[in-house]
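This report refers to the structure that appears directly beneath it.
Of the protein chains in this complex, one is absent; all others appear in place.
Entry: chain A
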């Protein structure tokens, strides 16, 4: 039912729990990889697939919440579904605030876990799509000349060619040529398209932190 290639990572120190979680997730068609500790998980080369992490809060060594923070700061974060042996409200609040998708107390209903996992994978899929698109846009933007880079925000701000020419002390014709170049390089069909792309690039430049591209 989840289909088109995704993977669930399970980190729980209790072997019995790991095996049962694996079985449950496989029974609905997910690929599963399970680990005894957060360290083991980080040592693995992650496949380039949408996925999520089912994480036990109480772990030997690095605790689940600490690992959540660490993963959040890393270059490729992953949505997390927490599971815990004891439902501790402050702990669940902390986890949810730090961006956890779900916080389940053992024993949990299988549907709750599967729903959480499904949502988490969708989030990751969207985040990955967005990241891919941004990377693509960045690549296109990189082909622009400095002059074109200068013109882009002015066009996006809705200025007429005449105004831009005046501001940059160029001829109106030159501006027109540059503008066509920008449209072409960024593959914008209309001015509205260009405005949207310019916004995304600006937002990306503002953020420019791996943290904030995270879902």
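Just so we're on the same page, contacts are C-beta pairs under 8 Å (C-beta built on N, C-alpha and C of every residue); 3 or more make two chains touch, one makes a residue touch a chain; residues count from 1.
Here, contacts and distances are computed from a predicted model.
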Problem set entry | Name per UniProt, for the chain absent here [options: "histidine kinase", "ABC transporter permease", "Bifunctional protein PyrR" or "Carbamoyl phosphate synthase large chain"] | "histidine kinase"
For this session: For the chain that's not shown, point to the residue among A:8, A:21 or A:52 touching it.
Result: A:21
For this session: Could you tell which one of A:106, A:149 or A:200 touches the chain left off the display?
Result: A:106
Seminar exercise, completed: Where A:37, A:76 or A:181 are the choices, the one touching the absent chain is A:37
Problem set entry | Chain not shown, touching residues in chain A | 13-17, 19-21, 23-24, 26-28, 36-37, 58-60, 85-86, 106-110
